[in-house]
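Dropping the structure in here first, questions after.
A protein chain is absent from this complex, but the other protein chains hold their places.
Chain lettering (A and B) follows the sequence in which the chains are written, and residue indices restart at 1 in each chain.
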Amino acid sequence: MSDEKEMVGYRQQPGKLPFARPGSGGKNQFSQLRDDELIPESQGGKKKQPWGDHRHDELVTSSAIGKRTPLYDAKWKVTGQAKYGDDIRLSNELIGKILRSPHHFARIKSIDTSAAESLEGVVAIATGADATAKFGVLPVTKDEHALAVNLVRHMGDLVACVAAEDEATALEALKLIEVDYEILDSNNDMAKGLEDSENPIHDRGKYHIGESNIQKRVFQEFGEVTNMEQKAVASHKANWHFQGVNHGFTEPHAVAAHWDPRGRLTIYTPQQVPHYLHRSLADVLEIPMHQINVYRTFVGGGFGGKSDPFPHEMCAAILARKSGRPVRITFDREEVFWINRGRHPSKIEMNLHADSQGRLCGVATDALIDGGSFASFGHVTTYYNGVLHTAPYEIGGFHYTGARVWTNKPASGAMRGHGAVNSRCAVEVGLDDLSEQLAVDPMTFRLANLLPPLSATITGFRITSTGMRECLEKVRAASGWDEKFRKLPLGHGIGVGCGFFISGSGLPIHWDPNKFPHATVHLKIDMDGGVTVHTGAAEIGQGSDTVVAQSVAEVLGLPLDMIRIRSRESDTSPVDLGSYSSRVTFMNANAAISAAMEIREELIEATTEITGADKEKLVIGDRRIYDKTDPAVGVSYLEALHKAQEERGALVASGAYRTPPMGRAHKGAAAGLAPAYSFSAYVAEVKVDVETGETKVLNVWAAHDCGKALNPLSVEGQIIGSCHMGLGQVLSEEMVYGRTGNLMNANLLEYKIPTVHEMPNVFPIIVESNDPEGPFGAKEAGEGPLLPILPSVCNAVYDAIGLRVNELPITQDRMHQNIEKLCKEQGVSDPLELTSPSIEYSQLQEILAKRAEEHEKRDKERRNSENVEPYHNGALFGYEATIPPEEQSNEWEVSVTPSQEYLENPRLAGSAWKHVERRHRSDA
Amino acid sequence: MTKPGHIPMLPQADKIGWSASVNGKSVSKSVESNAILLDVLRDYVGTLGVKRGCDMGTCGCCAVLINGEPRLSCLTLAQEVNDTDITTVEGLADGTHLAPIQETFAIYGGSQCGFCTPGFLVVAEALLRSNQNPTKDEIKTAIEGNLCRCTGYQPIVDSILAASEILSSNEGTIDSTQHQSDPHPGFIEEDN
Partner (left out) sequence: MRTPPYSLHTPDSLDDAFAIVEGLLEAKEDFDWVAGGTDLLPNYKWHLNTKNHVISLANVAELNTLNSTHIGAMVRLHDLSESEDTHPLIRKAAASVASILIRRSATVGGNICLDTRCFWFNQSEEWRESIDWCYKCDCGTGADCRVIPNQNTLCVATYQADLAPSLMCLDAKIHLASPNGKRVMAMNEFFSLDGITRNVLEPGELVTHITLPKNASDFIGDYQKLTQRESWDFPEAGIAAAWKLSGGIIEELRICSTGLESIPRLHSDEANTAISNWNGEESVEKLAESVRKAIKPVNNTYFNPRYRRKMVKVLTRRCLKPLKNL
């Protein structure tokens, strides 16, 4: 053991590292015993498995999974060695700058770059004419150009770009470019986007919807939709207005591009989704994909805001090609807001109906979302605003109309909690209102209406594991809910909200008839015993490198320092779809596990060969493979490895993950499909200053079901971080457009991200429902935890002062106006005399509590039994659970196009269906 | 030449000599007379650990220590800090050993995407040098000028508290070699 002591605190000197004896590997020379506390009961260990066994149980070696693990790349970050976009400084580089449109909507009549070209130090200039091919993240809606071709669609739209010897020269050159514009009537109002226009912002040819600015429309009806209102004893209706918000990552976009002497392009960029950039670059530059190497730098925050292929990335490549020199483009903060892709400004009408038994007999949602000037991820967002609130509750009827319109604003896109955040807030606030009307506890109301594990939602999503019930129960206990709800004095309140989110999109954006996998991981192990992991998963700070490393380490029984991740370059990484839709842990860790299992098999084979031990009895521990019945029989990892490498050298393995076939067949059925879903429940405690309207969030109890916390440190980090980001959207963040249509606050002073002082105490609570298909049982934890914070704060505000908010953010001035209105309603002049809400439970409370109890039993039975019968949404309403209700009754609608009757009196977004697509028009 | 209303960017201001001790190393550069410290550190000195988040004083990513005091390098004129002692994130480690605050940021999840981390680290380092046992509120005030979008600040506060415990358990020494930190891999060109 004396050797071990010497290892501590020593100074590392190259070449003087004590050489580890064969058989160890890693910094710590000595194998550790397996930690029985981490080995599942199914494998003879002591780890309790209340949710049953898991198919990965036999792979658990107690090496890495479930331990609080610092991020793989944390030390690069704390020493300043992490290189982000603008830190890539290539020798002989030029600085690129972008000329942007000063108009909201205009036709470019001409561009004269001659004066700029003759400025000393200017090396290359590009305009729309240099790259006319369209691109866009979704293949069905490619509507962007590297630089504007013909039309500029929002202020800040890219018009031309310059590469010069230095920044000042590039900036000066921009001022010398003469652009002649014909200004067109611009539109900022999303409702107006539904109407016909003389100059639609885009022209989609025969697929264009009338002459309108509607980019996408959705109609869905499932279940008993015709008489929701009539069946209800309580109904909630609210018209919500959500302002747009920006990701607010700290690193502004930056890119460097360089064509090497063989004519291949390397692009260095902080991308969440390098693969889609790879495809788009090939389209725009008109070169084959194999001539491009996409190098992902460290990413200074993404949250969905770095997941589109971006025009400035194309610009850098074009300028570098023109100039023959590397080009670096870095954004000012203002440009970050102009490229945006943040959460859609939305108008959402939410209708919820509850029947006499306290069941959710109807949900009718109408969501109009403002896409700004490009499609981006909007096609998907339009679906998500509806389909992602069909769980965790069992519902009797679901009606959704959604529409996304183009306006002359910077484009909206995907942002953490993509498409689910705003409508989830509306649902959860509505549930609070329904409970109030029914005079029941909103916790109990929710607990009595949950879908069980292994069930299908009303639109056919497959719920495998759910820890929703546990989340609610845990926050109820931790927050002291029963002592506080409706019992706190005026200005002090508590509220609950839940969340439900996809754990990886079931349908990849670029799907193929050839069934490519979603994620692929390659492993390579050479003589040294270290494992090189090649993965294209984009580490953006969420810990994707770490989770992949942990998964490999766990299966192979290795310490983490023997795993090295190569995830930066498309040249060396297998294709991965990127860091969006909370897919990385689920898909990449699964791919990594399958690759590691191959290696594991080879190591065990080798051990059998050396020791003659029975293969079935061999287990892997820390750098040692041994007979579990006689641990003295075994070999070290390196011995087994070297045996396996005889005759062939390095071991290599490839593992892949693809979602299983799932979902129904209706149009749009794939939107929202995921191999698993995460669930969460939060309780927020707030104080509202009724005189100023200031809302201060004091505490948040945040329970999230992530299946299994592979790295609890990261899961908690995601929960607390989500609270911060969601809190920003509730309290203070909004993109403000002024009367001229300009974005008024494109800077971090006036775009109000909460500071440390606004941050409440967050108590993260991890619930582990052990998903059957997740890696070691894991599901996502990156986006879902954002959803419940918005409604729990809104509901707490109601508990505090009796005010139902329906516009976010609840800035002080808005709140003050609401409070004035409330005073008028209650007939008091001093807001300090407002009535604090109280509650006396009705008889229904008992009924619901009993049902919740029965359901709890039902759920436990379902999750632990071997052969579970199907459970389709609808059983709570008297349908046979095992058969889809539409096969049982004609009353149960399944429809994705509106009826004539609906079109006579549509809701706001629903009115999008009044237009006829050009190809279906008689005059077409 | 340029369009009406626009302010010309050329010719640039004359270059003059600028010198300072950056992370213990004397540096002399010829920079524009009106240069801003952040630009000098990133473009001339090469300390790319200093980050540009907003360039307007509202994110704290660019914070550095000037004579031991945390300052926003994006709002500091280089000429005004001529001949000072400047510490950036690259200068926090003691030789090959990380400072306790660097170590705890890694262990307690104080760093996620890491872009704001350099700013937080120098601010925290300055706090701990002047106050070895800060309260939560004192920590919050010290970091109120730094924006973090990933962590929700809580793990950052925890990291600073943990570092203060390491420091005070060593009876006041901030010699990080006393702390049993992992040696970090030194300065290598190739990223992970």
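We adopt the following convention: contacts are C-beta pairs under 8 Å (C-beta built on N, C-alpha and C of every residue); 3 or more make two chains touch, one makes a residue touch a chain.
As the structure is a computational prediction, the values presented were derived from the model and not from experiment.
Colleague: Could you tell which one of A:703, A:746 or A:912 touches the chain left off the display?
Modeller: Touches the omitted chain: A:746.
Colleague: Of the residues listed, A:171, A:669 or A:875, which one is in contact with the missing chain?
Modeller: Residue touching the absent chain, from the options given: A:171.
Colleague: Which listed residue, B:72, B:121, B:150 or B:163, touches the chain dropped from view?
Modeller: Within the whole complex, the residue contacting the unshown chain is B:72.
Colleague: Specify the residue from the set A:52, A:102, A:480 or A:906 that touches the hidden chain.
Modeller: A:102
Colleague: Which of these touches the unseen chain: A:109, A:192, A:206 or A:757?
Modeller: The one listed residue touching the chain not shown is A:757.
Colleague: What residue numbers in chain B mark contact with the hidden partner chain?
Modeller: 4-14, 32-34, 36, 55-58, 60, 63, 69-72, 74-77, 79-80, 123, 141-142, 144-146
Colleague: Where does chain A touch the missing chain, residue by residue?
Modeller: The missing chain touches chain A at positions 100, 102-103, 155-156, 167-168, 171, 332, 334, 691-693, 732, 738, 740, 742, 744-746, 749-750, 752, 754-758, 811-813, 816-817.
Here, only the chains that are shown with their structure count from here on.
Colleague: Just how far, in Å, is the C-alpha centre of chain B from the one of chain A?
Modeller: Going by mean C-alpha positions, chain A sits 31 Å from chain B.
Colleague: What part of chain A is in contact with chain B in the complex they form?
Modeller: Touch residues, chain A against chain B: 8-12, 70-84, 86-87, 89, 115, 166, 168-169, 171-172, 175-176, 247-252, 298-303, 330, 332-333, 540-543, 545, 564-565, 568, 713-714, 716-717, 720-725, 747-749, 753, 755-757, 759, 761-762.
Colleague: Can you tell me which positions in chain B touch chain A when the two form their complex?
Modeller: Within the complex, chain B contacts chain A at residues 1-3, 6, 8-10, 12, 42, 47-56, 58-59, 61, 88-90, 92-93, 95-98, 102-103, 105-109, 111-118, 121, 140, 143-144, 146-157, 177, 180-181, 183-188, 191-192.
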